[in-house]
Every structure is written in C-alpha cells, then in structure tokens.
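Below is one structure, written out as structure tokens; comments come after it.
One protein chain is absent from this view; the other protein chains keep their places.
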Amino acid sequence: MERKGLGHPDVLCDRASEELSIKLSEWYLDTFGRIMHHNVDKCVLSGGQSNARFGGGEVIEPIYLLLVGRAVGIVNNDRSSQAPIGKLAVRHTKRWLADTLPNLDVDSDIIVDYKIRCGSTDLVGNFEENVDIPRSNDTSIGVGYAPFTDLERLVYESEILLNSRKVKYRYPEIGEDIKVMGVRCNNNINLTVANAIISGECADASEYLTVKDEIKEIVLGKADDILNGKEVTVDVNTADDPEAGIYYLTCTGTSAEHGDDGQVGRGNRTNGLITPKRPMTLEAAAGKNPVSHVGKTYNIAARRICNKIIDELPEVTDASCLMVSKIGKPITEPQIMEIEIHAENSRAEITSSIESIVEEIIQELPVIWKGFLNRQYELY
Amino acid sequence: MERKGLGHPDVLCDRASEELSIKLSEWYLDTFGRIMHHNVDKCVLSGGQSNARFGGGEVIEPIYLLLVGRAVGIVNNDRSSQAPIGKLAVRHTKRWLADTLPNLDVDSDIIVDYKIRCGSTDLVGNFEENVDIPRSNDTSIGVGYAPFTDLERLVYESEILLNSRKVKYRYPEIGEDIKVMGVRCNNNINLTVANAIISGECADASEYLTVKDEIKEIVLGKADDILNGKEVTVDVNTADDPEAGIYYLTCTGTSAEHGDDGQVGRGNRTNGLITPKRPMTLEAAAGKNPVSHVGKTYNIAARRICNKIIDELPEVTDASCLMVSKIGKPITEPQIMEIEIHAENSRAEITSSIESIVEEIIQELPVIWKGFLNRQYELY
Amino acid sequence: MERKGLGHPDVLCDRASEELSIKLSEWYLDTFGRIMHHNVDKCVLSGGQSNARFGGGEVIEPIYLLLVGRAVGIVNNDRSSQAPIGKLAVRHTKRWLADTLPNLDVDSDIIVDYKIRCGSTDLVGNFEENVDIPRSNDTSIGVGYAPFTDLERLVYESEILLNSRKVKYRYPEIGEDIKVMGVRCNNNINLTVANAIISGECADASEYLTVKDEIKEIVLGKADDILNGKEVTVDVNTADDPEAGIYYLTCTGTSAEHGDDGQVGRGNRTNGLITPKRPMTLEAAAGKNPVSHVGKTYNIAARRICNKIIDELPEVTDASCLMVSKIGKPITEPQIMEIEIHAENSRAEITSSIESIVEEIIQELPVIWKGFLNRQYELY
Partner (left out) sequence: MERKGLGHPDVLCDRASEELSIKLSEWYLDTFGRIMHHNVDKCVLSGGQSNARFGGGEVIEPIYLLLVGRAVGIVNNDRSSQAPIGKLAVRHTKRWLADTLPNLDVDSDIIVDYKIRCGSTDLVGNFEENVDIPRSNDTSIGVGYAPFTDLERLVYESEILLNSRKVKYRYPEIGEDIKVMGVRCNNNINLTVANAIISGECADASEYLTVKDEIKEIVLGKADDILNGKEVTVDVNTADDPEAGIYYLTCTGTSAEHGDDGQVGRGNRTNGLITPKRPMTLEAAAGKNPVSHVGKTYNIAARRICNKIIDELPEVTDASCLMVSKIGKPITEPQIMEIEIHAENSRAEITSSIESIVEEIIQELPVIWKGFLNRQYELY
C-alpha cells in the first residue's frame, strides 16, 4: 500500500484539476447563484528537464501541464458574462503551485496550458434540469472503508509529517515529492520512502546522506507512535548509487522537473492512499463537478458513512460501504447501498443506528458540494 | 463492477500508450538487439465536437490525442540511428485507430500529437546496467486473482460480444464505445450498458430503439449462457430522453468525438475489468517498458499465477496474488509474494504445487516482454 | 530578387492559410449564401527531423503546422449549423499537401493543428453590416506594378518550370522546395538556385551531381528564351560540400522536414516574387477574408490595373499603382489611388484610358472574392 505525496506529478495533476473545479464553482456561484456543469477531471503533466547538482542547478526545460475538460462558458447566450475559464486555469494553478512548491519558479519552470471545451448537450441537459435534488450524471460506484489499519495510518501520516511545516522548517532539504510505500510481510513491516531532495539546499553528498538519515528517523519516530512496538524497517531513496554519483536530487522538490510525467487519477484514492487489497474505485474525484458527479460525491459519502459508523458505534471494528448511483435519478436515491461491518456484539440496534447514519449522510448529498468548495474532504 | 470497451476514451488512451510501447520495443530490438528504456504510460485525449444526427452528421472539431512520456532516442551519441519516436507515435496510432474505429476518419477527425522526451539519468542507468536479469525500475505492487465470478464473466464477455465482428456485421449501428456495468443486489443482477450508436447507420429514432432492443437481447442471451438461470435485468442507454430528443448518437462510434475526454490508466485493470471490491492496483500497465517496469509485469505475472493455480489445481476455487518488487533488485526477486486461496481439500500438496507454479512464472519474467510484444496479455 | 517555390516552408504556410480561407468561404456560401467573417492569415510551421541519405531515409520527427486565426463559427446562435472549422483545417490541409508534395507522407510526416477563435466584435460588426458593397476592414495599402523585367520573368519562370509536371516526370529527384534568387550586377546576371533533392530518388553523390547539372541546364535554357543572349551564370545548391558529405538532400522534397521553419507572409508577394527595389507591401494576402480585407484585395486590384494598362496601352512601358483604403468606407472608394506610368507618347488619351481601366477594376471589387475562390489570382 502506498501514498503519493504533495509534490508527486500525479498528485500535482489531481490538485490542478480539483482546484480548477473549485475556482470554476466559486465563479459560477458568484455569477449565477449556482454551480454550472463542468468536468475538468483530466490533466497531464509532461516532465521538464533540469540539471540539479549539489548546491544548485536549474530547470532548463520547463514542465508542461495541460488541463483538459469541459465547462459551461456561456449561459443563455450572454457573452458579456462568459466564464473566464482560461484565466482561472492559468492564474490559479500557478498560485497554488507557488505556495506548494516554494522551490519551483512558476514564472519559468512550468508552462500551464489548457484545452477546455463546452460539454455535450446530453450531460449539460441532465444537469440543468434538476432544480431541487441534483440527478446522477452517470451510473457510478463509490466505495469507502474505516478505520485505517496501523500500517495505513503510518504510511499516510509519514508523508503528512515529512511535508509538514515543522519538518520543512528544520530540514529545508526535504522536497515535496514524497512517495511512501508500506508492506507487511508476516509480522515485518517495511516502509520505502522516495523523497526528492532539494539540490540548492544540499551542499554535498555527505549532507545528502545526513538528510536521508533524518528522514528515516522521522519515519521511525512516527512508527513508534503508531505501531506499539511492532518491528519496522525504513528505507529511503533506495535507487541511490553514490559510487555512480546517482542521488535523488531535484532543484524544485518534484521529480516532474526531470522527466517524470503525471496524470489525474493515477495516485491516491479519496482516502489519501492506494490500497490494492481494499475496496477502491478507479474514479478520479478530482476535477469533477461537485454537484452531480456521483463518481466524486459517492466516494466521499461512502467514506463518511464508514467513519461515522466507527466513531459512533464502538462495537464496530471495521466498516466498508459501496454505493451505486443510477444515471438520471436523484443523487439521494442510489440503486445500491451496501454496508459491511465487523462488530463485537449483537447486531439488532446496530442495524438501525447504521441506517440512521446512512440516511443522514445521504440527505446531506444535495449540499455536499459545499464541503468540496471548502476543501474539507480529502480527494487524493 | 464494470468494463470499458474498445472505443471508450480511456481505453483509446490505454491502447495508444501500449501500442507505442510495442512499436518502440520492436524498433529497438531491430536496431540494437534489445529493448531500450522508455516509459510512455501517459496519454490524454481531449474530446472533439460533432453534430451527430439520425442518418448522418460529422465531426466538426477533431479529437486531440497527446502521447506523453520519454524514450531513449539516441544511443552512444550516434545520431544516424536515432529512434523515430515521433513517426512511430503519429503513424502507428492512426493505423490502429483506423482499424478499431472504422467510422472515424483518422485524416480529419483526430489530431495525434506527442511530447516524448529522454528519460532521467537515474532510471535510464538502472535499466542499462542490467545484463542478464533486468532489475526493477521501482518498488511497485502487482495483484491478480482468479477465477472471474459469473457476473464478472458476464460483464466482460458482453462487451467482447457486442464489439465482435459477428455482431458488428449484423448491427453496424453498434458503436465501439461500450461501457457495461454490472451490480448484484441480493440475488438480483442488473447490467447497465452504455453503447454509442453510429448516427450514419441509424436512420431515425425508431431504428435506434430497435437497435437498443437488440443490444439488450444480445446481453440477455449471454446472461443465459453464463448465469444458469439467475435473474438478470439489462438497461441500455439509460440517459436517453426521446421526448427531449436526447439519444446516445455518435458519428464515429466513440463519445470522444463530442466532449468526452480520456486518459491512460483510468479504465480497466489488467484483467479487463474495474472491480472495486477485488484486489486492484492503480498502476497503468499500458505504455510501460515491458522489460523492467514491474508496475506492468508484476500485475500480469500475478494474474498468470492465479489463472494457472485455478487451471491446474481443481480443488482450489479461488486464488489471489500480491507481489511487491524492490527497486534495483532483479525482477525475479520480489520482496513480497503473497498467495491466498480457497480450497476444498487439505493443503499439503497444494502448497508445493503452488510454489512450483509461482516459481515457473517468476522464472519467465525476464522474457515476459515477448508476450507484450505479441499482444498476448490483456492490459486494459 | 527572389522567388520561393512550391515546397518552401514559408510558401507552405501561405498556402495553408489561403486554402483554409477558400474552404471556409465555400462552406459559408453553401450554408448561408454569403461569406462570413474570417481571418486566418497566420500560420507557423515548425520543422521536423529526418535522416535523409542517398537512396532513402525517413522523417523521424514530424513537421508541426499550426494554423492560427479566427472565423465565424456560429451564426444567430444556431449551433446545429456550426462551421466545421477544425475539420476543414485538418482535412483539407492534408489533402493539398499530399497533392503538392508526393514524397511527404501526410499520415506520419506532419501534424496539422490549429488555434482558430471567433473574431472580435468590432471587425465582425464591420463586416456584417455591409449589405451591398463591402466596407474596408482596415486602412491598408495595396501596390502593384507591370510588366516584369526580364530578370524577374526569368526568376519566376525558372521555379515554375522546375516544379512543372514535365520536369518532375523526367527528373523525379527534383524536390518541390526551390528558391531562385536573381541578381544583376552591371550587365552580369546571376541566378542562385537552392533545390531540395529527393533522397529516395537519388542513389548516390554522382547521381546528385548529375541532377544539379540538369537543373542548371534547365534554368540556362529558360534564360536563353528570355534574356535574348544576355550573359547569365547559374549556381545550384552552393552550400553543398561533397568532401564533408554535405548535400541538399531531403526525403520529402521540402527542407521543412529537417529544421527549416516557416510562416505566412514571409515569402513571395502577390506577384509571386520578392523584389526589394520595387513597390511591395508587407500585407500577407493569404488567409485573409476575400470580401472585405483590403490588405488582400487591393494588392490584387493594383496589380490587375497595371497589367491591364500594359496589355491595352502599347505606348505604356511601365506602370505601377498604389491604393489606400479607408477603414469603414466602401471598398470601391479608396482614399488614395495613385498610378505612375512611363510612356513613349503624349498623354492626353492615355489618362482617360487609364481612368477607365481603374474604374473597371474598382467596380469589380465587390465580386473579386470569386476570383480568390477560383484560385485565379496569384497570392504568394
């Protein structure tokens, strides 16, 4: 199981799509009082070229990021209030990039481009019609589960910690492109961390090796907190080959600067992890319309249901949820809603408690979009 | 659970990446006697615009397909035998597209473009070094399972049948962009088929409705074969709204012609399905280097192991496999190899049989690339 | 003075723009009975990469051609008859390219792309309003002169002859990218011909040199016809350096295949020549709207006036014409119309004859667009 961190090329694409969806939604709300149809859930990043070396280096061929999708531009043929799709795409993407990757110079290290067209009549119609309760744009599956296993927590929190302000403040050498993979083999837990080191902050190989040790210590410390003494090993940047002069160095903190490409929907699922043996959908939540795109909302709802079950019903040790929408039906009427739990006690009251929880979350679906606009749900 | 068919925008991207990898591999083999490093596992499709209507219509703004990745272009600084990356990307993509989507005019309905650069030194080095047994390019997870459930078989085979020559010959109205979703709710099985109908082959609404009925009958017939009389319902193109004049019509057989975008790795997993409650990885096999990219080869190997177990050990009813590579280690030495089975009898001999099967498949890994070049494994 | 021939990158761009304008105009006429506003007079060609060698070679990185401009797509908000701008751009460009450059494989040697948007309200308005006589879209200058000098004729006709079917039939080695430069120094006339030779048709250096000799002979033959015995020297492909293995070889007949870029409006003026010491405008006629774009129509009109004066008034040996439009005024009311002639006799009747000629050509301006659609005027 793994987690791709903040600066990973796939995660950058996820975020680019989702942030654009948020900005479009806000603009629609401001202008028309409602969120118009859009779907910008495709984005591709073509890696640049850099000459990172200890103590410096620069990006010599910029990263190229292409946002792809469609969005309502003109409503009722009124061209005077046409949505500034391109402006939002270009400006806003650079802004959050500058915040997220302080070592990336958004003026020269990346080209942000877009191909965003008007949607097809069919889906647009589907969306426009709904007045009270939005209708599902598609027949889609959402899944969720709770709680995390210890290993899942460890993988997840290790990346969060390594990318925290606190750690960055102390170790400016630690870049944002971090991938943490965790495997459990019998009782042995191993974490493999791939962490781009900032070349300009790292004078030489010796400093680099020190930073690697620190990363290892940080993750081991986190493991101590979580694993209750279970055995764990941590490997950092295992592809390094000091004799051949090969280190995982980047000028900007992301491997996108030198050849690594990315795409939306290829990284973490909506719980922040990739978990091959747990329920997962292939839907990319990022960039989808937060009102009617059940490929986005049902994944969040399913996870919320599981979390709430675990929080409120102490006898439940494990919950998973699968929801299936029906295209054209109100989003509050999934065709399938399947909950599986493990519990320690008898199930009579549990069932009705779960039903209440499900009902509550389902009833919130028509306004779940507010949570997306507030960046309140994890999406990748 | 679902399957995206031949002409779905995501599947077109998967195929574009994989076919380019095959052509590059063939060229490298012809020229250098070995497959050089490449990774072209990113591709984005930006939908076009069409005016499909009963009896005709045309694509008025072409689909735009962008292949992204990197590949070795020049070996030993010998520019006289530079890899014709662009030529392979542009020409070959159009050729298989023309074969696959006979109603798509590759001269005017699609623009094939590419951004493919040289890989980073790190990974290139990793790959070049290996002489006998390739080394893993990354720490990646591969998963597989067998056999399919009845419902999985039904979903899978329904699409294969609808896209078969036999059906197409009889119903030229049936386009290649077919999505089949299957859900089981208690004992009820429901299949939802979204199938783009070819506008030029369909004179009017009445013919369209007849074709929808035929599609339904075809799928019901397949269900009869597979489900042994279990109850099944089939819905086709449920977003249609004849009163509003909304039908799922396309000139070319793919929704990519009018606004639907696509990407590599967003569709079927390497068994041809998307199965949220079964083991899945997020790795896109398509477009990856077939020699050292374990994100590609381990998924195929894991599935082959499971299939072989089911085929050869009748007492095993169900097998799943998880393999984890270690970056830089020989691909024949996974750090984790986990097999889970359900069997009806005692396990003594089974274990050793399974170990033999695993060993056999693992030992074939160094030449598994041949199977990719022969298009012998399903990848999406 | 010089002429860039059929296959020169700049000329390919000129033609791409003009052919698109013609196709758009035809579509508008068919659909709306009139030519709608468009201006597609920008186009850039980014050269490819090839490995031409005696006897063969191939384009390994395709040429990239980007058509740029704007055109009316939707009239009266009727989306059902939206102009197929992209389809026309992509399909038609490839068709004439395939005809023009038989050694270019339009399926793999070139990517045709476009960025064509709706025009600004201002100019669109300007154009829409006019009912009877179109109004000038701008204040522009058109110039023309007649007749050609002997040297001008020789430069012009040499390229035409080298690119004629007759010559190509006999010498398939002669590529379409031909540049002829003529200079007169005192009484010595020198022609420098740069002619891309088709690598696949030319087995070795000896055949190449033979073809160069033939080209020289062909041009000398043409010089004999035109120059009445004046001394002339002809140099062909003077950058060749056989000792260094440098020849002007191409797979496709155009230098665009290997690094030479092109643009609209950088080649021949509307008389087919670049003549630094004669009247020229910088306006690119190619790709402009043939109805109201005076930067296109006035150049043709000015040349037609001069040609007619020379044809009909034998005593006039030389005529030049300058016309200036006024934005927003009917195109039949230039603000300046200046004619200069050299004549051998008294001028009384000449003046009135010239006035009649001018009047006649001016009165034809409202329908001059027909001549552009018939490809009756030279534009580049």
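Letters are used for the chains, namely A, B and C, taken in the order the chains are written, and counting of residues starts over at 1 for each.
Following the convention adopted for this analysis, a residue touches a chain if its C-beta (ideal position, glycine included) is under 8 Å from a C-beta of that chain, and two chains touch if they have at least 3 such contacts.
Small disclaimer: the values here were computed from a predicted structure and weren't measured.
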Chains still shown that are in contact with the chain withheld from the display: A, C
Residue of C:7, C:47, C:134 or C:253 in touch with the missing chain, whole complex considered: C:47
On subunit A, residues whose C-beta touches the chain left out of the figure: 48-49, 51, 58-62, 80, 82-87, 90-91, 94, 105-109, 111-113
Interface with the unshown chain - residue positions in subunit C: 1-2, 39, 41-47, 49, 61, 64, 66, 68-70, 115, 117-123, 125-126, 139, 141, 143, 181, 183, 185, 190, 192, 194, 238-239, 241, 244, 246, 248, 255, 258-267, 269, 274, 276-277, 279-282, 284, 322, 324, 326-328, 335-336, 338
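The criterion applied here is as follows: only the chains that are shown with their structure count from here on.
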Centroid distance [mean C-alpha coordinates] between subunit C and subunit A, Å: 53
Whole-Å gap separating subunit B and subunit C, where each centre is the average of the chain's CA atoms: 48
Sequence positions of subunit C contacting 2 or more other chains: none
